[in-house]
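As you look at this complex, bear in mind that one protein chain is not there, while each of the others sits in place.
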Amino acid sequence: MQEELRNTETPQRVMEIMMEKDEFTKWLGIEFISIESGACQLKFKVRKEMLNGFNSIHGGVLFSAADSAFAFACNSYGLLNVALECNISFTRPAFEGQELLLTAKEINKGKTTAIYEVSVVNEEEKLVALFKGVAFNTQKVHG
Amino acid sequence: MQEELRNTETPQRVMEIMMEKDEFTKWLGIEFISIESGACQLKFKVRKEMLNGFNSIHGGVLFSAADSAFAFACNSYGLLNVALECNISFTRPAFEGQELLLTAKEINKGKTTAIYEVSVVNEEEKLVALFKGVAFNTQKVHG
Amino acid sequence: MQEELRNTETPQRVMEIMMEKDEFTKWLGIEFISIESGACQLKFKVRKEMLNGFNSIHGGVLFSAADSAFAFACNSYGLLNVALECNISFTRPAFEGQELLLTAKEINKGKTTAIYEVSVVNEEEKLVALFKGVAFNTQKVHG
Partner (left out) sequence: MQEELRNTETPQRVMEIMMEKDEFTKWLGIEFISIESGACQLKFKVRKEMLNGFNSIHGGVLFSAADSAFAFACNSYGLLNVALECNISFTRPAFEGQELLLTAKEINKGKTTAIYEVSVVNEEEKLVALFKGVAFNTQKVHG
């Protein structure tokens, strides 16, 4: 039964199942550009309520968007993955009104763990943050 | 002039200046328990809009709260610090309605960089996440 | 059979089995101060061949000693663990002739993964490096 589900869900369908209840990713206002097995690309616009006390985007919002991209990429195969450990390098501030582009790619995929990298760039294609995440595969099926 | 300001702002006052415009930390609903030089303790309650598609708190929200605690601790001396690199280990899910306690402490403080650790625990004092951040001191004054 | 072995090997015995063939940890000249379930303390002396081009200890040697402490701590239960992801903060240089003390402690232990932290301090108890490692439990037995 689970095996069956795993084989029929497409990356697009898994994303829809996940998004349906993902209140925080909705709050981020994320739009999908593409989703495939082990990878995705998405974008969002920096809003006033995402700023820190220095008038630039809160590091937590950047991390959150990257973490969402990571989650959609590593869950795209249809099995439920959770994040074990993540790190993020902040290289450049981003400001209200800017649109940020996130690209998640698979660095390595093992039986139980996998590594993904997510880049966040601004409209001038300058790097705003670089994220790396280690996923743990629970072997459970979505849906 | 800057020197003067630096000496007169207390950790409590720096936090108030930062919080005044920190829209995202307000969104998180963070309450301060204590703030002193190089350390702080704060708490927040997990709300519905903080959940991911698996009905537990989005990793980005946990990171965000830890990043805020880190920011308040490393800016407490009155000079503006920014995050260079952060990492977070996720050890246990947290759910809607739970109250999480964050404790930020200074691991090391150099002239231009410093390292902080933030623990996030639930009401049973079980570890939910462990965060480490590297701060860069811009030498600029708050206010 | 495996269960039986697991229950009879002590942390001390697992360490001896691991050390017997661990050529690199021998090269580091590591001495054990204590070893118990999920924790250990060890020390080593900085030698000339451990230096980088700036006359201080190579960051790789610090990482290596911390990684060994992490390995002994997470393997102490008798099941073979491997490192998935590690990070290290360098806070202070160390020089030839200094003795460094490493303390590994368990932050969290799940069924398949665990998190350990290792501090490295010099003879004045000043922090030289702080290491965090994520271990994956292969469920195999040592020996």
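Labels for the chains are A, B and C, by order of writing; each one numbers its residues from 1.
Methods note: contacts are C-beta pairs under 8 Å (C-beta built on N, C-alpha and C of every residue); 3 or more make two chains touch, one makes a residue touch a chain.
Predicted model only: the values in this text are computed from it and were never measured.
Peer 1: Of the listed residues C:Glu9, C:Glu85 or C:Glu117, which contacts the missing chain in the full complex?
Peer 2: C:Glu85
Peer 1: Suppose we count only contacts with the excluded chain; which residues of chain C make the list?
Peer 2: 17-25, 27-28, 48-55, 58-61, 63-68, 71, 80, 82-90
Peer 1: Where does chain B touch the missing chain, residue by residue?
Peer 2: Interface residues of chain B facing the absent chain: 84-85, 87, 112-113, 115, 134, 136.
Peer 1: By the contact criterion defined above, which parts of chain A meet the unshown chain? Give residue numbers in ascending order.
Peer 2: Its contact residues with the unshown chain are 87, 89, 91-92, 107-108, 110, 115, 127, 130, 132, 134.
Everything that follows uses one rule, which is that only the chains that are shown with their structure count from here on.
Peer 1: Copies chain B, chain C: same or different interface, half of numbers shared as the threshold?
Peer 2: same
Peer 1: Mind checking the centre-to-centre distance between chain A and chain B? Centres are C-alpha means, answer in whole Å.
Peer 2: 22
Peer 1: State, to the nearest whole Å, the distance from the C-alpha centre of chain A to the C-alpha centre of chain C.
Peer 2: Their C-alpha centroids are separated by 33 Å.
Peer 1: Give me the residue numbers in chain B that touch at least two other chains, ranges are fine.
Peer 2: Residues 87, 89.
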